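Left out: one protein chain. Kept in place: all the others.
Order of writing sets the labels: A, B and C. Residues in every chain begin at 1.
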Amino acid sequence: MTDIPVLEVEGLTKRFGEHTAVDGVSLRLASGESLAVVGESGSGKTTTARMITGLESISSGTVTMGGRPLPGPRARTAERLAFARRIQMVFQDPYTSLDRHQRIGDGIAEVLARHAPLHGAELTRRRDELLDQVGLDRRQADSRPRHLSGGQRQRAAIARALAVEPELLVLDEAVAALDVSVQAQIVNLLAEIRGQRPISYLFITHDLGIVPHLCERVVVMREGRIVEAGPTAEVLTDPRDPYTRDLIDSVPRPGWKPRRRT
Amino acid sequence: MTTATVPLLEFDSLRVTLPLGGTQRTVIHRVDLALAAGSAVGLVGESGSGKSLTARSVLGLLPEGARIEGDVRFDGASVPAMRQAELRTLRSRHAAMVFQDPRTHINPLRTVGDFLTEALVSVRREPRAQAEAKVVALLREVHVADAERRMRQRPSELSGGLLQRVMIASALAVEPRLLLADEPTTALDVTTQAEVMAIIDEARENRGLTLLFITHDLALAAAVCDRIAVMYAGHLVEELPARRLVGDAAHRYTRALLASRPDPTVPDARLRAVDGRPLSAFEAGPGCPFAPRCAAAQELCHRERPEPRAVADGRAACHFPHAVDPQAVDLDAVDPHAADTERTAR
Amino acid sequence: MIWRFLARRTVALLATLLVASVVIYGGLFLAPGDPATLLVGGGKPPNPQLLAEIHRQYHLDDPFYAQYWRWLTGMLHGDAGQSLSYHDQVSHLITARIGTTALLIGYATVLIVLFGVSAGVVAGLRGGRTATAVTAATTTLMAVPTFVSAVLLIWLFAVRLNWLPAYGNGTGLADQLTHLTLPAIALAVSWLAYVAQVTRSAVDGEQRAEHVQTARSRGIPERLVVRKHILRNASGPILSVAGVAVAGLIAGCSVVEQTFGLNGVGALLIQSAAKQDLAVVQALALLTVVAFAVVNTLVDLATAALDHRVPVGGAA
Partner (left out) sequence: MTSYQLASVVGRRARAARLRRLLRGKLVLVAAGAVVALVVLAAVFAPLIAPYDPNAVDPMAVSQGSSAAHWLGTDDTGRDIASRLLHGARPSLLAPLVVTVGAGLVGTALAVAAAWLGGWWDRAITAVLDVVFGFPGLVLAVVGAAVFGAGLKIAVLTLTIAYLPYVARVVRGSALKERNLPYVAALRMLGLGGGRIVLRHVVPNLLPLVLVQTATAFGYTLLDVAAFSFIGLGAQPPTAEWGLMVAQGAPGILAGAPQESLYAGLAIVVFVVACSLLGAGLSQRLTGGER
């Protein structure tokens, strides 16, 4: 089991008409590992994530999870549920990634009931346990999304994803829409969750700043291709690719001065 | 900065209330800030801090029904007291603003050239040809290649980074003395952000502009500004020289903000979160607005609102400012309870 | 790009009209029993000899597509057949009446554009009380159906005040216009209210747009902000709602013509429907659908020309 990678992506490509959005991307993610995919707009990072999660069709290349291919669009219920337990996703916008008419707790209970033979009190107990893990209380569980702050909604989205106990969690710009002080809370929460259970992260981000706090390895994408890959500390302190260097040099930090590339 | 000269821009106990939800709600509690001519000040805060409204008050662009107490003075003249004609002169000749999202802030139906020359032709009565030559030169100055062609294009044909340069050029076109930049790079990629900031920095230097830079990014503000002013829930909580930010920030909130965005290239920099979410100005209680989230808060902090006091060569509105230690940067002092980060998550 | 857009819209228009014509013609065969009885006209007891004659004259024993094709090609040549209740060529009936209808619709259109658009613009720009007043007035007017406003207008202006004639067409342009004034108002009023409401919200929306705020922050005089930014950008939605209104007038004119005793094609449509004179109904229904579709297409084209953001090609 440990030898089989959680996720293996080979030559993944996406074409929209004449435009190639993702061009031969290959990734490998071992069990419990956390990988950051860094890139700017148009780098193809989100399209890559959407192909891996089955939300976007694949032009060419393969995605295997635990040695099995992605289920097709006409997959049976059992296959779909099994896939759900392999991979889950937390989306960028906490305002639209929750059903606005469903109470937070009900949303989690719905997912739990779908995946586990849980009923009544046991279901409620498990639901509250999940909510507690992400730092939400009963009052928030009984609220609809619009009464929660951005950070709280993102916690709810994380709890919902954890309800199926996935092997891999794809975080698609999951903290980008939040205030700076709240971003840190969510990043810490994610780090803590990984400390407690065997889960892998695929962290899609444009923001290099958070990467070292969550991921051991990083790949940098530009215009659909991977330009650099390696251990986070190595890539951030000693980038090989000029674009990676450019990206790192563009992050404001003490003593930094904005410079034009041209 | 000598006290004898009049600052180009001065906020004097500015307080703003807006009619929201049936009552007059406070959106800015208190802002005291002076910008000397030629200086650059970064106004930093999270959502609901009131930083954007503070900038808007300079151009008299506050929402209808806004009530202003205190004063905003441009070159000694009170902006809230200005009549329409004076306000128009201020906007068209002395101060210009760069907005966050150029895509929505530029009329999508008209050409880039129309947008750039509009103020020159309609307000300053410059001949069209002269105005066009001027803005084409400006586009080149902000490093827009192919300026003549861009003039004839419409906003939808330009990328976000390019459009923001157009916005900057249009601000520079009126040869203002004050540039207000409201999160000009938030909608842009990091590499584009660096370029756009470099362009603003360059223009400021070449023209001796005064800059009020609104952002949520402390490090970015510190990189292009002389002084930093931090806002929280409608209060200006700290003001200090940019170069002393990292070591000498006295307000707990400023330090917390710094600790939640450590330098990614420094190994083992620790990410420290503050509990809770940023409050909006109208949610602030009677005490220090940051007290509910502050690890060092005492009983006094919840009861009494701190007055801004001089700390080193800046000011901070904090009952228990972080003691400045010139020897070491002790970020841990922000957070005396080691378990606090974890409590956040629980 | 624009030509491809034009071509696509034209093809769509023709396809719609083709399907519509099949439906209109095919409706005849939906009715239970022998379609010939329908063609005779309601009320009369079917006379076998007459039925046989009609079968022959209308080629009712041919297959459907052949009949349809004959009918359609006839229509395209201006030959809409024979009306059994009016004992006249359908095309004669129509040409004699279409002028009145066109004048009525034109009159109502002018009223809508003149008063509806300006009320909306003023309400949108001034906001506050003006907007509330206009919204209240238009909400009420939209609820007044054409036939009720017609009856009210007749009662007030023709009976009580005796200012304007209530019935008939009149002779000569001036007299015709006088006779058409009350009908045009009755026809226009609810659409005028609708156009005013949409115009108000379009202007109000632009008024609050961020690019308008930019223009104000640059010290552009308010008069220019209004003209070059607010009205310029709101003109697309205003134009398209005006188009919808004109299309609505085409559909609504029959009620007005009927009420005011005007001799137009709308009244003809109602009367022949009541007599189940299908040849006339089919011709007029097709004419209405054509006019309706052409107006809609023209408005779409004009909107696209005004606002280049409307995608005209395959890719935006």
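Just so it is clear, a contact is a pair of C-beta atoms (placed from the backbone, for glycine too) under 8 Å apart; a residue touches a chain by one contact, two chains touch by 3 or more.
Small disclaimer: the values here were computed from a predicted structure and weren't measured.
Among C:Leu72, C:Ala273 or C:Leu301, only C:Ala273 touches the chain that is left out of the view. From the set A:Arg15, A:Arg68, A:Arg125 or A:Arg146, the residue in touch with the chain omitted from the display is A:Arg146, counting the whole complex.
Set against the missing chain, the residues A:Thr13, A:Ser34 or A:Gln88 yield one that touches it, A:Gln88. Think of the hidden chain as still there; on subunit A it touches residues 53-55, 77, 80-81, 83-85, 87-89, 91-93, 95-102, 110-111, 114-115, 146, 157, 160-161, 163-164, 177, 179.
As for the chain not pictured, it touches subunit C at residues 12, 16-17, 19-20, 23-24, 27-28, 30-31, 38, 42, 127-128, 131-132, 139-140, 142-148, 151-152, 154-155, 159, 166, 204, 207-210, 213, 247-248, 250-252, 254-255, 258-259, 269-270, 272-274, 276-278, 281-282, 285, 288-289, 292-293, 296.
The rule we apply is simple: only the chains that are shown with their structure count from here on.
In this assembly, the C-alpha centroid of subunit A lies 54 Å from the C-alpha centroid of subunit C. The multi-chain contact residues of subunit A, meaning those touching 2 or more other chains, do not exist; every residue touches at most one other chain. Partner subunit B is touched in their complex by these residues of subunit C: 209-221, 224, 228-229, 232-233, 307-309.
Of all residues in subunit B, those touching subunit A in their complex are 46-47, 143, 189-195, 197-199, 201, 216-217, 219-220, 222-224, 245-246, 256-257, 259-265, 267, 269, 271-275, 277-278, 293, 341-342, 344-346. Note for the complex: subunit A touches subunit B at residues 40-41, 132, 134-135, 149-152, 179-185, 187-189, 192, 206-213, 233, 236-237, 246-254, 256-262.
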